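All protein chains but one are shown at their positions in the complex.
Our next item is chain A:
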Amino acid sequence: MVKKKSKIEDQFFSIDNDLDEEFITANDQIANDIQNELDEDEDFLADSEQKDSLLLDKLRSLDGKKSKRLRTELVKGELDVILNSTKKIRPSDLLNSLSGIHDSGELKKIFSKAQSRTKVLDTPLPAYLSGKAQRLAAYSEEKKQIAKWDPVVRRNRAADQLVFPLKQPDYSLQTASAYTKAWKPETDMERQISEILETSENNLTDQKLLTQAELRAIQAMSLEEMKQKRSEFLKLKAMQMYQESKFKRLKNIKSKRYRKILKKQRQKEEQKQMDALESNDPVKFRQVVEQMEKDRMKERMSLKHKNTSKWAKKQAAFAKYNDQARDQVQQQLEIGKNLRKKLPQLEVKESDEEEAENEVEIETKVLENNPWMKMMEGVGGKKADEEKKEIASEFAQPKAFKQKEEIVVSENESESELEEEVNGEGLAEVTDVLRQSDGDEQAPQVVNIQPLIEDIKFEAKSRDKLSLSEAFADDDVVEEFRAQKKSVIESEKVKAIDLRMPGWGDWSGAGIDPNEHKKRQKNKARRLRKKLVIRPQDVLAREELERRDKGLEHVIISEKKDTRIAEFQISDLPRRFDNVHDFEAKIAQPIGRTWNPDFKFRKLIQPKIKTKLGSVIQPIDKDDVVKDIKKK
């Protein structure tokens, strides 16, 4: 029955075959167990029923009435024989009893045949039991299946970092051929285009050298014609190649001279063109020249081709290492220079020499008229004179003298340093002397200040070597510390607890003799003190009362809880740590960049879960996990 049911299910939900079998065997076993239990129960019931009926019959016979259930009793008796006999009765045994009757042989044959073929089905279980059996089997099977996830779950829980989505996209590149193979035209236009392309005769396939159209063209030509065309084609191709190689060669020439020649040629050409223009089309020539003039003006006004632009500065920075950058800067300067060049005057038709002379004259005139230039001349003149003199004197001075001067200079330096270091009185003399020497540069005085300096230095050193006691002569640190310790001891001392209340054990009022009362009072007070004042030495042991810093003169050990530190202390060890040492080690390990190299820092701050912005995270997939495991 169970098999039947599971087969029906098979039709709908496909289950793995082996899984199905396992499930069925488990199911059968449980069913058998339950059947056995059931049989035992029935036997027990039958026995008790039998006894009851016998008892009833006996009671009825006491009344003198004949038992009506005699027949059934007899049958029961027979059955008892059958049921109670240890030997099992087989159908063949029953057949043996038919031995006298004819045809019995045939009957036997038929019976044996039938017996060999058929198998008797078990009685079906009651619904509630079969359901339970199925449930048990299903659950145990599911448990087994789900246990396969255990290593995955464990791994994910222990992982330092989980990156979601778990299924990373495939980043492998698709080749063009793979793409085109997979591609299929979808829209109408695509379909039309692909149809045209496919049917075209100009498609070149891998196998053939020529396309269909080419082949047809070749076939259509005569041999002569073809040869001619071919030779023409080859010639053209060869020429093209020569030309290309020539240009390449020319381009690669690095000779400066060649380049200069080339440039001159170009300039000449340009000049020629200009001349031609002048003679042929003066209007246009004029325009060109005017334009050039304008450009020049603009260039002179602007800083466009000077090295002041942002770009130029950047290039200049690169120039040290980058030849290209340097060239570019140079080029720009060149452009500027060319643009700023003077142009030939349009009207002036005189010879070159005259022109030059004129120019010089104008320049001098301008210089004379310009008050700025005059001023500059005066200053420049003076300076130049001085420079000349200096140079002359330098050459005139003997070598030894120069050296002395240098010494003085070096001592000047040491002077300023010393002034900063020590403001000694003895120094004044030296500085005075030196200042004098400063004032008269032409005739420097050589003073030996070495011994003086040494004296000052010695003094400074001896001052450094003051003893501690001298330095702290005014404030008595030792005594202060002692007092502090005393106050700490006093404040931390365990104090006696006084439970006495005012007025206890005291009587007052009329009829009390004050003297007698005083005496009594004294005794009473003593008794009360003994009873109600709890002294620390009565409760605590001597070790507990003793301070830990008793013998230590320079130390205060306080055993009081410091509330300010308590803010930074945890009371219980966190659950994930086994001992205090581990926890402290964890806290002592810094994470920050200040204490760790960069790569370590990046590693330490990795978050436990990393997700990608805007991407959907799907649940873990069995197939992916299996793939991952196989890969590993």
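Just a few scattered comments:
Going forward, a contact is a pair of C-beta atoms (placed from the backbone, for glycine too) under 8 Å apart; a residue touches a chain by one contact, two chains touch by 3 or more; residues count from 1.
In this section, contacts and distances are computed from a predicted model.
Taken from the listed names "All trans-polyprenyl-diphosphate synthase PDSS1", "ER membrane protein complex subunit 2", "tRNA (guanine(10)-N(2))-methyltransferase" or "DDB1- and CUL4-associated factor 13", the protein name that UniProt assigns to the chain not shown is "DDB1- and CUL4-associated factor 13".
Across A:158, A:176 or A:609, the single residue that touches the chain missing here is A:609. Although one chain is not displayed, its contacts with chain A can still be listed: residues 5, 9, 12-13, 15, 131-132, 134-136, 138-139, 142-143, 145-147, 149, 153, 156, 162, 164, 317-318, 321, 409, 412-413, 567-571, 574, 586-588, 590-597, 601-602, 604-607, 609, 611-620, 622.
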